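For reference, the structure I am asking about is given below.
The complex appears here without one of its protein chains, the remainder shown in place.
This part shows chain A:
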Amino acid sequence: MFKSQLINVVFAAALLGLTATAAHAETASLTVVCDNLKPQGKVMIAIYDSQAGYDGDKAVSYAMADVTSSQAKVTVELAPGEYGLKMFHDIDGDGRMGMNPFGMPTEPFAFSNNAKGNMGPATWDAARFTVTAPETTQNIAF
């Protein structure tokens, strides 16, 4: 006898909005290693270089990796500096993060630093990290 059905409302805001494009900058390489994946589809990653971009979903770059085992890996070249990542596992390969009819995610998602969202995306402060030359790695547990 209770009413937490309305908690759904809290998840209504879309957590991620990603489309696949490509862009490159030089100097340092960032490798994203994703684990605990079901071997199908792709991991889609959006890369942000500022809080404004992160909060407003204006990515400076994107990356994706085919998922053929429980681990997927992708390397991108970036200018050294501070970044944050939002990513999801596009299990059905439709290029979009799956949502149920109430707009809640149905495909696994993650953030850099393995930061966890609390009723929404992880914050920029929790997700930001520094890319330094020559190479930086982010290990993400889905």
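Throughout what follows, contacts are C-beta pairs under 8 Å (C-beta built on N, C-alpha and C of every residue); 3 or more make two chains touch, one makes a residue touch a chain; residues count from 1.
One rule holds for everything that comes next: contacts and distances are computed from a predicted model.
For the chain omitted from this view, which of "Dioxygenase", "ABC transporter permease", "Na(+) H(+) antiporter subunit B" or "Putative tricarboxylic transport membrane protein" is its UniProt protein name?
"Dioxygenase"
Given the contact definition stated above, which residue among A:35, A:66 or A:92 touches the chain not shown here?
Checking the options A:35, A:66 or A:92, the one contacting the hidden chain is A:92.
Using the touch rule from the top, list residues of chain A that touch the missing partner.
1-13, 15, 91-92, 98, 100-102, 104-106, 109, 116-119
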